[in-house]
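One chain of protein is taken out of this complex; the other chains stay put.
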Amino acid sequence: MSVALEIKIGSMEMKNPVTVASGTFGYGPEYADLVDLNRLGAITVKGIGPEEHVGNATPRTFETRGGMLNAIGLPGPGAKGFIEKYVPFLAPYDVPVIVNIWGKGMEDYGKVVEMLDAEDTVSAYEINLSCPNVKEGGSAFGTDTDSFSRVIELVRGKTQKPIIPKLAPNVSDIGAFAKAAEDGGADAISIMNSYPAMAINIETLEPELANRTGGLSGPAIKPIAIKLVWDVAKATKLPIIGMGGIYEPEDAIEFMVAGASAVAVGTANFTDPSTAIRVIDGIESYLVEKGHSSVANIVGTVKA
Amino acid sequence: MSVALEIKIGSMEMKNPVTVASGTFGYGPEYADLVDLNRLGAITVKGIGPEEHVGNATPRTFETRGGMLNAIGLPGPGAKGFIEKYVPFLAPYDVPVIVNIWGKGMEDYGKVVEMLDAEDTVSAYEINLSCPNVKEGGSAFGTDTDSFSRVIELVRGKTQKPIIPKLAPNVSDIGAFAKAAEDGGADAISIMNSYPAMAINIETLEPELANRTGGLSGPAIKPIAIKLVWDVAKATKLPIIGMGGIYEPEDAIEFMVAGASAVAVGTANFTDPSTAIRVIDGIESYLVEKGHSSVANIVGTVKA
Amino acid sequence: MKQEKATVVEHHNFQGDYRILRLAAPAVGPLVKPGQFLELRVPRLDDRILRRPFSIYKADAEGASILYKTVGRGTEAMVSLQVGDEVDIIGPLGNGFPELTKGKVPVLVAGGYGNAALYLKAKESPVKGIAFFGGRTAQDILCIEEFQVLGWDVRPATDDGSLGTKGLVTASFDPWMAEQENVQSLELFVCGPNPMLKAMGDRAIEHGFTAWLSMDKNMACGVGACLTCVIKRKTTDGWEWARCCKDGPVFESREILWEE
Partner (left out) sequence: MKQEKATVVEHHNFQGDYRILRLAAPAVGPLVKPGQFLELRVPRLDDRILRRPFSIYKADAEGASILYKTVGRGTEAMVSLQVGDEVDIIGPLGNGFPELTKGKVPVLVAGGYGNAALYLKAKESPVKGIAFFGGRTAQDILCIEEFQVLGWDVRPATDDGSLGTKGLVTASFDPWMAEQENVQSLELFVCGPNPMLKAMGDRAIEHGFTAWLSMDKNMACGVGACLTCVIKRKTTDGWEWARCCKDGPVFESREILWEE
């Protein structure tokens, strides 16, 4: 029996519902030796701002029980650098590219889209409104519905391509942001970013990260992410890209049953770069086993 | 060398800074065969409401990677039942008892304090404003500063004993709640409760908990808790009781360095009931090794 | 109830997916009564934080053994335990089975690892009676000879008919029960999956005999603190929660208010 794994996020067609999470897969080339990029549903690249950005000092990551902290601070080549350095690499692949965008101020979000929008290689924008590791922007927009809405509307005005706000997890009512995203014309919602967290070295009394605080990701946060996806699914009809601690096909399926139309593999790439491919294959096996003809059949089927 | 482990939370004197987390240690008798209760800094009992309460259906807990979910739903004997069934057991021990209180409505918080306040065995109240598992109250008060403040003021009006609001972790600005607690006359702050979360069985498509969602606790959440303690410490001068994933003395010390004056051992009791005692001993060794004369010396010493 | 660092002194395949683990545990061993259990911390299972509960199969002054089936992450990790390894246990837990009421005819009913939970009961019982054991296949019927050696009349039943009567345990129990002149003199000690417990409980109530059911509920703390393992116990005016770990795991059939 054959099953349809294809899904659509706005106008973006994915051959299966599995992408990689921004910041955990570089810009494409880094894992190309180990992962058949053409098999992915989409490649989501590391956050891109309008300008080159240096990011935080080191140490930038720290391992915790069942997870890790990161405070990379969104270093990167900026939109122009991305186009020069990575678009030529990505263009030949038969896989949509989701560019994760961020800005220090609201206008930056518009700027980066303006700079990227002519590139055919760019299939969609994931709007990072939830980076726990930059002072200037990101998470400030993600925890206040007003400025959140304004960013969405601004970006919506600049592009016809799908826009996918990435919500901050550290809010009491995530549904309000999902609703605001829908009202602002978003095509999908991405949830969750790493959770604001911290670790301190009790010998040196210094935080383990140069940035002091960082974002917690990995298996530790999966139950939090599942709950947020379920909350968002109740608040909006928009498709959801779910992520947070996906390590096994079963994890991805759990996200989909909770309400996610697609999923992203993040930290697991570091543990095992074959995770995304294993997840794709595992979803297919599950669908076959359960007699589903299409992956869409399992989305949001939780009995709750 | 001898070190002073004693600390005070308002008028409550603790012989060391280690208590157990509400709901993970029953009402005292449950672990009395395994743990020398007199060695604890305090015993914090399971949440008590004004009336008897049945709590949630089963399954009530579920194990996750590096943590567990619970949705017990605050079953319990109520204030009267607590006085009859457990106060006689607790009274002879030389250890302060912190009663964790909750209510379905605001007035309930006042009622339960009125019912308990004459008991000498009750040393302090931890006000649960953050239970992720009851629809009626708890977390609603914990995520809205107005009703939060009103509960604090109400309870403050009913007792001279220390009151310790337990904050909800799922807010964007925990400092605002810490400030509100301070303004309302609280004696200390307790952070964090388990984090709203969910797990779904992909075979049955049912949530793993009867209550559908629950609270995530254990090592998985420690980095989130450390960050919240640090945030609260910056927002208030009140002493903090820190908890969330404490399994080893080093974890407890990390909380104290982040800003907690005391700590609570929760889920770890299930894994290893000797944890609280090991933590007390380990804190003492650390202080000796570092040449501190008092445990207060390390509180909030993080270089951040 | 003690917490003890026990040492593995024996660990081998028993039959099918079942393995026997014998622990040197001089603190816990001597305290054990039939039908009690222990909570075991699986070594090297670092990303899982809860202990696993197991019925105590055998016990003496030196220690205790359990008979376990590999079903998931924890029990699979236990397979790598080696003689000499240290295992942290808490036990004995729960109240176990009460003593046989004078004049009653003891009947054991068990399925799967339930047999293990009944072995000590079978051993200390002053009167030996009949034991009905159920399982999917012959591989799931444990320790028949041991019960026979103790003087019990063992009647197996298997779903696939590979041993004894074909069918559920009720397929061998019911005809036997129908033949009893004085059904009310029976006293059942039951340990097995929920449907078996329920089936025996229903019969006990219908026919007016006593049935002690060892309830199998997921647990977290094992000592009565977390309120995970509750079942509904009847009261004069309704029901209350009873904790299987602390107030049980054994309840008389009339106490239990079955859900759904």
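Think of it as A, B and C in the order they're written, each chain with its own count starting at 1.
As a working rule, a contact is a pair of C-beta atoms (placed from the backbone, for glycine too) under 8 Å apart; a residue touches a chain by one contact, two chains touch by 3 or more.
Values in this document were obtained by computation on a predicted structure and should not be read as measured data.
Looking at the whole complex, which of A:Gly10, A:Pro59, A:Gly78 or A:Gly175 touches the chain that is not displayed?
A:Pro59
In the whole complex, not just what's shown, which of A:Pro219, A:Gly259 or A:Gly282 touches the removed chain?
Once the missing chain is taken into account, the touching residue is A:Pro219.
Going by the contact rule already stated, which one of B:Pro50, B:Gly66, B:Gly259 or B:Pro273 would touch the omitted chain in the full complex?
In the full complex, the listed residue that touches the missing chain is B:Gly66.
Please give every residue of chain A in contact with the chain that is not shown.
23-26, 30-31, 33-34, 46, 54-55, 57-61, 63, 65-68, 70, 72, 75, 218-219, 267-274
What is the set of chain C residues that contact the non-displayed chain in the whole complex?
Answer for chain C: residues 44-48 touch the chain left out.
Definition applied: only the chains that are shown with their structure count from here on.
Using C-alpha centres only, name the chain that sits farthest from chain A.
In terms of C-alpha centroids, the chain at the greatest distance from chain A is C.
Indicate, using Cα centroids, the chain positioned nearest the centre of all protein chains shown.
Located nearest the centre of all protein C-alpha atoms is chain B.
Just give me the whole-number Å value for how far the CA centre of chain A lies from that of chain C.
A distance of 48 Å separates the two centres.
Just curious, how far off is chain C from chain B if you go by their C-alpha centres, in Å?
Distance between chain centres: 36 Å.
Please set out, as single numbers or ranges, the residues of chain B touching at least two other chains.
In chain B, residues 65-67, 219 touch at least two other chains, as defined above.
For chain C, jot down the residues that touch at least 2 other chains.
Answer for chain C, listing residues that touch two or more other chains: 47.
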